[in-house]
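Only one structure is covered here, and it is reproduced in the block below.
A single protein chain has been omitted; all remaining protein chains appear in their positions.
After this line comes subunit A, so read on.
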Amino acid sequence: MRYNERELLSLARQPAEKAAEIRMSVPKKGSVLKKRLVKLVVNFLFYFRTDEAEPIGALLLEHCKITKEEENVFSISFIEEPERKYCFECATEEQCQEWVEALRRASYEFLRRSLIFYRNEIQKMTGKDPLEQYGISEEARFQLGAHRL
């Protein structure tokens, strides 16, 4: 599948919501935990070798499951392959919890659900549709009940 790698690399250089050096392993046989610079930008998680400017890889964070594993550890797996886990070992339990929370909120799908929720609440409270001012109130993606996953 082709993709605009150049733009993705450019995205990896943007200011991150969250970045840290975390030990990480990929779901490959014999894979061990290695120290990586892990960077969350929009709905992508980039990971770099700590001394390199270009990421080794990127994970699109849609339809993924963030699981708190044992102490200091969390994993990312994807809906269609739940056994294949990317594991992350943090320095502290606190850091681990912060990353779990941040990653669970990092998907576009989550933002969409938030938007629908807030829109509905505001509408109930004020009788007014807050999306009208943006001219996007009619878009199918923002309708209540549009996205039942």
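The definition used in the following text is that contacts are C-beta pairs under 8 Å (C-beta built on N, C-alpha and C of every residue); 3 or more make two chains touch, one makes a residue touch a chain; residues count from 1.
Heads up, the rule we're going with is that contacts and distances are computed from a predicted model.
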(message) Please identify the absent chain by the protein name in its UniProt record; candidates are "Sesquipedalian", "Trafficking protein particle complex subunit", "Annexin" or "Non-structural maintenance of chromosomes element 1 homolog".
(response) "Sesquipedalian"
(request) Tell me which residue among A:E21, A:E71 or A:E101 touches the hidden chain in the full complex. (result) A:E101
(request) Provide the residue numbers of subunit A that touch the chain removed from this figure. (result) 1-12, 14, 42-43, 54-60, 62-64, 78-81, 101, 104-105, 108-115, 117-122, 124-127, 130-131, 134, 136, 139-141, 144-147, 149
